[in-house]
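Following: one structure in structure tokens, then a few remarks.
We show some of the complex, not the whole, and keep each chain where it was.
Each chain gets a letter, A and B, in the order it is written, and its residues are counted from 1.
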Amino acid sequence: MNLLLKEIRHNPVLWLLAFVPVVFAAVKFSPEAHTLLFVLSVLAIVPLAALLSHATESVAAKTGDAAGGLLNATLGNLTELVIALTALRAGEYMLVKASIAGAIVTNTLFVLGASFLLGGLKHHVQEYNRVNARIQAGLLFLATVALLIPSLVAKVDASADAFTQKLSVGLAVLLIVTYGLYLLFSLKTHREFFASAEHAEDGEVPWPIGLALATLAGVTVLVALVSEIFVESVQKAAEAFGMTPAFVGFIVVALVGGAAEMGSAFAGARKNRLDLSVGIALGSSSQIALFVAPVLVLLSYVLGPTPMDLQFWPGAVVMIFIATLTASLVTSNGRSAWFVGVLLLMVYLIFAMTLYLLPPRVQ
Amino acid sequence: MNLLLKEIRHNPVLWLLAFVPVVFAAVKFSPEAHTLLFVLSVLAIVPLAALLSHATESVAAKTGDAAGGLLNATLGNLTELVIALTALRAGEYMLVKASIAGAIVTNTLFVLGASFLLGGLKHHVQEYNRVNARIQAGLLFLATVALLIPSLVAKVDASADAFTQKLSVGLAVLLIVTYGLYLLFSLKTHREFFASAEHAEDGEVPWPIGLALATLAGVTVLVALVSEIFVESVQKAAEAFGMTPAFVGFIVVALVGGAAEMGSAFAGARKNRLDLSVGIALGSSSQIALFVAPVLVLLSYVLGPTPMDLQFWPGAVVMIFIATLTASLVTSNGRSAWFVGVLLLMVYLIFAMTLYLLPPRVQ
């Protein structure tokens, strides 16, 4: 417990934990103040996500390489998963899908681009492990194809609901199998390819296993509770801020859910450890596309009011496709300078601006 | 003749030759048993294709490098060409186009992916001639553009039939000219780039030229006769098996037509001669796209009931485009491991599953 307090004293982000009780109080006393609840829940989720990330890494560090890698690879986006599960249970499938698509695009373009830019402002040219980047980009490309197909077919024949449902389940199974084989590949048969892309080193002392597990359990529950407030308030707050629902799902939710990881990615880039940044950016994207998204499809049969399919809004599919293609083209040579980051960020800005200006009907 | 018999004894695939007389008998005695005829004709085509492939390579080996390469490059997909010609004469343009598109996708994703996987299960990392792969991918990309344009224009203006027809002939001529220039490039001016991608070595003894020519002529006739049974029975058999016509044209016909070559590609990969596998997979794709397809368009003016155009079902164009892009991205660094094969096979599985589940109306 002392360690936890010391960590909190040390890390200014964790001071935001004060907002966790505040948001629970606020929801009790003024349940209709959507904008206030939205802001408070964002402020509460960010430090919880940081704690969750640290706890996951501490457990991973204790349990040895293969199991630890597996843990990191499945729980690394726990915050995003919990938020999406909350929206799933509420039947908000539009929000679930927008946040999946948004998390992929945000990680691939914004986190990668800002890492390249921040690192490049300090270091003239940076190098990173391009084999790792190529395989992550390949995984993302595969996931993009899987998301593209149901949307394309649905465009041709709008009445093909039963077909889309069956296809989505099949695709979800294929994606999870691929992700499992990827873990086998990266943690077992070809570990040396991924050598320098380890996450949790960085001089941080891992917590003892008991504290880590307790934190993991406790904080997950807290994130789930705060997410409920977040999901309920986000759409109404968005209207108050004059944002379109698409912008909120795509940009705001993705930035909130990934805030903790972004911090690590940017810090890594400044320290000229770009492998860490590329690993977080592309690794999170492919984990969400190949693990979180299909798990949500399968869980919707158990938890949701009706089954959820993998058919996305066509604009979202185009953005995921462009983001994946951009990442493939940009990362194929394993070198970066600040302007490469600018290019990625500009593509992200184009998407964000389009979503912000989009007339509500189109979405 | 002794050599031919020895070859047959040696090679278990050729034992399937027994089905050639069986299928002719079956079509005589029960012409309505479509499912039976379909299965028998598949079993008969596979060994005939293997013989054809061996005979072509034997003639090529005798006639010297440049002429031999030319022969291999034009007759390498003779089986596919004969099947497609049979369907063309029957006016089954849907089947012709589906089998062209299917052969491109199957070679690019399935043959290449399975070669990478099978090779990678035995060898940790495999290298291959990336210059060759890049040029083949470039050829495929060009062909994809040529197939994309008529479908796109037709989508915008459904009544532009005369235009599509003229455009298709023009594109066919451009593709054949490009293929001719490619032969000049790869067999003459820049042979050294393609050094290790030779087909017919492999310890196999080439047949004497007389036997090879006779086999080539005789087997081509047999393939043509069996193809007729195959084309007539395939659609009805598909219904009996519960397969959609799109699945049959795309997947089944492509696998049957290319079975012989697949065997060589997989064997090459196991022997760590990945250049052979990449050459077969991408070479067949580009040969079909740049030579077989445009030749069929031009021949449709002579042989078909009406001219055939190059306008494909939009879904087929998307699949060809994705397959080409995947191959470009995957082969650009000249190295492979088993997981790269998994990625290619998964894209193929996504396509196969979509086509299998597709409601008939959409196609």
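Just so it is clear, contacts are C-beta pairs under 8 Å (C-beta built on N, C-alpha and C of every residue); 3 or more make two chains touch, one makes a residue touch a chain.
Keep in mind that this is a model prediction, so the values were computed, not measured.
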Handout entry: Homo-oligomer size of the whole complex, from 2 visible chains
Key = 3
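Keep in mind that, in the parts below, only the chains that are shown with their structure count from here on.
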Practice task
Write the angle of the rotation needed to overlay subunit A on subunit B, where the fit uses Cα atoms and the result is rounded to the nearest 5°.
Solution key: 120
Fill in the blank from the handout: Between the Cα centroids of subunit A and subunit B the separation in whole angstrom comes to 41
Problem - Parts of subunit A lying in touch with subunit B, wherever the complex brings them together - result: 134-135, 137-139, 141-142, 145-146, 148-149, 152-153, 156-157, 160, 163, 166-167, 170-171, 174, 177-178, 181-182, 185, 189-190, 193, 328, 332
Practice task
Could you please specify the touching residues of subunit B with respect to subunit A in the complex?
Solution key: 124-125, 314-315, 318, 322, 326, 329-330, 332-333, 337-340, 342-343, 346-347, 349-351, 353-354, 357-359, 361-362
